[in-house]
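So, chain A:
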Amino acid sequence: MLLKVENACKRYGALQVTQDMSFTVNDGETLGILGPNGAGKTTLFNLISGDVALDSGCVYFDGANITALRPHQRCRTGIGRSYQVPHPFGNMSVFENLVTAACFGGQVSEKEAWEIAEEVLETTDLKPFANKAAGSMTLLNRKRLELARALATRPRLLLLDEIAGGLTEHEARELVDELKRIKARGTTMLWIEHVVHALMSIADRLLVIDFGKKLAEGTPDDVMNNPEVRRVYMGVDA
Partner candidate 1 sequence: ASASPWVRAGRDNTFKIGFVSPQTGPLAAFAEPDMFIMEQVRKLTANGIMSGGQKYAVEIIYKDSQSNPNQAGKVTSELILRDGVDLVIASATPATTNPVADQCEANGVPCITNDTPWQAHFFGRKGDPKVGFDWTYHFFWGLEDVIGSYTNLWQKLPTNKSIGTLWPNDEDGNAWGNTELGFPSALNKSGFSFIDRGRFQTPVNDFSSFISEFRKQEVEIVTGVITPPDFANFWNQAGQQGFQPKIVTVAKATEFPQAVAAFGPRAEGLTVEMWWSPAHPFNSSISQQSAAELAAAYSAATSRAWSMPLGLKHSLFEVALDVLQRAGSKDPEAIRDAIKATNLNTVVGPVNFANGPVPNIGKTPLVTGQWQRKGDKLDLVIVENSQAPMIPLQAELLPIKYS
Partner candidate 2 sequence: MTRNIVAAVVAVGLVILAASLPFWGEAYWMHEFVMVSCFFVFAMMWNLMAGYGGMVSVGQQAWFGLGGYFMLALANLGGVNPFVAIVLGAVLSTLIALPMSKLAFRLQGGYFAIGTWVMAEVVRLTVANISIVGGGSGTSLTAFRGVSRALRENVTYWVALVAVVATIVLVYLFLRSKQGLALQAIRDSEVAAESQGINVARMKLAVYLVSAFGCAIAGGLYFVSNLRISPDAAFSVNWTAFGIFIVMIGGIGRIEGPVIGTLVFWLVSHYFSDYGTWYLIGLGALAIMMTLYARQGITGLLDRFLGVDLFPTRRVFVARKVEAKPAPAARVYNETAGVA
């Protein structure tokens, strides 16, 4: 068990965004997260990565309670994340973005960071853009950079927030292949995605969130056949 979220609660003003959420993720597992817009998926990521403080509850990573750690410390313990709305270091080149992530998140020397960055450039097909200012890239490439940068921190747990949205079928398949390779290296992943078929093809388990609460959890097939999920999420009357 790598990650354990226990009774996580978060409210913004009158809005309870996360309600008493508990779940665990095993080492090497890929957990897909689904849910309607505004269900609290991104917020859940924020709680795990430390960007947002919990109102109550605990987060355990690799057996240690990390609830009180700041985001950069969580990153260094091995939690890498991508943002739904890309936050590139816009004035730096793609390469520099990766070097920075590797240096600080991965805590290696700059020399090693260069090697990691090259490797990541290779695996994410960003090589042609290596020396391009990150801020001037297209949205899709910025989303790819989000993934690449998270990878460069060499995380044990990877939080991916909607990285497949807007990809063509072919691109989505390539992305899934790549995630499979990452998975094969033993990286644990949490993946929020609306592109259900992509998620289905890699996730070991699915977690469906609605109104900040766990709606369903289980194997992909079980979850997708859950009538409640079909109604709430797919908008299909079961």
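Basis for inclusion: all candidates are chains of the complex that A comes from, given by their letters.
In this section, contacts are C-beta pairs under 8 Å (C-beta built on N, C-alpha and C of every residue); 3 or more make two chains touch, one makes a residue touch a chain; residues count from 1.
It should be emphasised that the depicted structure is a prediction, and the values quoted were computed from it without experimental measurement.
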Chain touching chain A (counting every copy) in this complex, out of 1 or 2: 2
Interfacial residue positions of chain A with respect to candidate 2 in the complex: 49-51, 70-73, 75-76, 81, 83, 87-93, 95-97, 99-101, 103-107, 109-111, 113-115, 117-118, 121, 127, 130-133, 135-136, 149, 153
